[in-house]
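Here the complex is missing one protein chain, while the rest keep their positions.
Order of writing sets the chain letters: A and B. Residues in each chain are counted from 1.
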Amino acid sequence: MHPAYSVILFTTASGAGYGLLVWLGVLSAFRVLPADRWLGFTGLAISLALITVGLLASTFHLGHPERAWRAFSQWRSSWLSREGVAAVATYVPAGLLGIGWVFLERTDGIFALMGLLAAALALVTVYCTGMIYASLRTIRQWNQPLVPWIYIALALATGGLLMLALMYLFGTTRPWFSILTAALVGVALLLKQRYWATIDSEKKTWTIGDATGLGKHGQVRVLDFPHTQANFVMREMGFAVARNHAEKLRGYVRLLAFLVPGALCLITLAPSALLGTLAALLAVVAAGVGVAMERWLFFAEAEHVSMLYYGRPAA
Amino acid sequence: MTCLPTHTERKLGLVIDLDTCVGCHGCATSCKEWNTGGYSAPLSDTDPYGADPDGAWLNRIHSYEVGDGADSRTVHFPRSCLHCETPDCVTVCPTGASFKRAEDGIVLVDPDLCIGCKLCSWACAYGAREYDPSHGVMKKCTLCVDRIYNEHLAPEDRVPACVRACPTGARHFGDLGDPDSDVSKLVAERGGFDLLGAFGYKPVNKYLPPRERRDARTVATDKTPQKQKIAAPTTAIESLFSWVDRALSR
Partner (left out) sequence: MQDRATAKTSTSSARTSEPDAHGVVLSENPADRIEKTTCYMCACRCGINVYLKDGKVRYIDGNRDHPVNKGVLCGKGSAGIMQHYSPARLKAPLKRVGPRGSGEFKEISWEEALQTATDWLGKVRAEDPKKLAFFTGRDQSQSLTGWWAIKYGTPNYAAHGGFCSVNMAAAGLYTFGGSFWEFGEPDWDHAKFFMLFGVAEDHSSNPIKIGLGKLKANGAKIVSVNPVRTGYNAVADEWVGIRPGTDGAFVGALIHELLRTQRIDIDYLVRYTNAPWLVIEAPGAADHGMFVRDEKGNALAFDKRSGALVPAEGPDVVPQLSGPVKLPDGRTAIPVFQKMAERYLGEEYSPERAEKECGVPAATIRRYADEMAKVAFEQTITLDVPWTDIHGRRHEKMVGRPVAMHAMRGISAHSNGFQTCRLIHILQILLGSIDCPGGFRYKPPYPKEIAPRLKPTGKPGQVKAGEPLPGPHLGFPTSPADLLIDAAHTPQRIDKAYSWDAPLAAHGLMHMVITNAALGDPYPIDTLFMYMANMSWNSSMNIRDTLKYLTDKNPETGEYKIPRIIYSDAYYSEMVPYADLILPDTTYLERWDCISMLDRPISEPDAACDAIRHPVIEPDRDVRGFQSVLLDLGARLKLPGLVKEDGSPQFPGGYADYLVNHERAPGIGPLAGWRGNGDSFGKGAPNPDQLNRYIANGGFHAHHLPPSQRYFKHANKEYLDWAASVGFRAADAKMTFQLYCEPLQAFRLAAEGHGPVQPPESHRERIAKYFDPLPFWYQPFEGTMVDTDKFPMHAITQRPMHMYHSWGSQNAWLRQITGQNRLYMSRARGKELGIADDDWVWISSYLGRVRCQVRLMDGVNDQTAWTWNAIGKRKGAWGLSNDAPEATRGFLLNHLISELLPAKGGGYRYSNSDPITGQAAWYDLRVHIEKASPEAIEQSEPRFEPFDDPIGRGHPDVIAYGAEFKRARR
């Protein structure tokens, strides 16, 4: 699948934003975070900004962004529509939480509820995002049960790293949160490794012979494409990354999205606040780059079944 | 409404005969010509006279070679939307632009509702949805919904443009939900099949397989045909002449 930069930006940014929102909501509700106006403001601003930038980015690739509102209508069948509804719905409790936290410096009572609700909706949104991909039967690498959980794990991990950095900046560090974040990063890595192992080992289900129905007459080879220049379907679905290139990129992803941030999380446990802050910030940057790469690979490694018609032997 | 109808009154679709299609692209250009001014108008073309011309086409003709050596054959393979019964291309659509008509099963995109998110094209297993970048909406085979019921056309012309044009008669149109329709009978008789049948989208369109070739393996030649003895040329000539004499004096 062709990796569209707007979609990579969208899922990376909004994933981190929703992840952060989850932590803000939960940690404030359970008073782990102080009801400090500036912490609340910075945290929610970063979270909502990431979410909003992501959502806006996702409309860049629409042919008719001005009609985007129509996308809320088909929540009964469409994960994309559900994602849209959930995404917008999340703003409501998040906004109310913000009012309490920033203006009233209160995160208890109804505001705690709003925090938990925002966290829940954020998770639902990310789940929907994952399901947009996971529900596509046409792309084996996406149509995996692990996919939404990886989305969630990565949202929580990247959001967690952001949270950690904020905690350091605002001096409200909790060692257990560093450990928790590192653990989340670890879980995400395990899930991703598992995912890669699955898509690598799984037998490809469909062949060019099944697609054309000509398999029973022998091996099917393309003689000519319908048109000599590439078309929309070939550009969109036909993007393929070389196997060794993908391996290399997976290595970078492992390093940047998981090992480096994970290690940095543990470094935050070191007694120096400065070191902790630096480590947390660095972890955010590394994870940001790493997850963007992970998303790029998620597309680039995905093989669309329709490409069988264009000569891919199996998918 | 992107939920699929639980039942459609008819299942209109195409039957494409791979044994007869010569790959002339007539159906493809006729489709383009009708539909660029029709329900989905326009079917835009980008860089039409330049280095990388591309356009929205609702029907495309592939060519394959199948098998090896003496068993190999060339097959021309038209491909358009199959108007599946249970396709995800409709259900994934967030706007309701994609829909399947309950009355005849035709899968359409409403060009006035579509936001061009392309998700439906990801969900189509057959590469049958074509994004029109200059119009910003998704296009697909309409089964010529604006022809088949069009009272301005003569009754015999109320068929898809591709079927109307096809010079070899390799394309057929009808109700595949009705076992007594001509198309259903054709499918039964010729072993029509689904593309990616096991995939689960239940395509309505059917393909007729290339027929068994009548060649050395299947044509029975007389093992010992009369007069097939190889004779010296002079003997052959004499024998021919005496046969001619006999034949003419019959």
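By definition in this document, a residue touches a chain if its C-beta (ideal position, glycine included) is under 8 Å from a C-beta of that chain, and two chains touch if they have at least 3 such contacts.
Fair warning: this is a prediction, and the values are worked out from it, not measured in the lab.
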Omitted chain touches shown chains A, B
Write the list of subunit A residues that the hidden chain touches. 221, 223-224, 226-229
If the hidden chain were put back, which residues of subunit B would touch it? 17, 19-26, 28-30, 32-39, 41-55, 57, 63, 65, 68-69, 72-76, 99, 101, 108, 110, 112, 134-135, 145-146, 149-157, 161, 164-170, 213-216, 219, 221-222, 225, 227-228, 230-231, 233, 236-237, 239-241, 243-245, 247-248
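The working rule: only the chains that are shown with their structure count from here on.
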Subunit B-touching residues of subunit A, taken from the complex the two chains share: 1, 61-65, 67-68, 70-74, 76-81, 84, 132, 135-139, 206, 210-214, 217-227, 229-233, 236-237, 304-307, 309-310
Please output the residues of subunit B touching subunit A within their complex, sorted ascending. 1-4, 18, 28, 52-54, 56-57, 60-68, 71-75, 77, 79, 88, 90-97, 113-119, 121-133, 135-138, 193-200, 207, 209-210
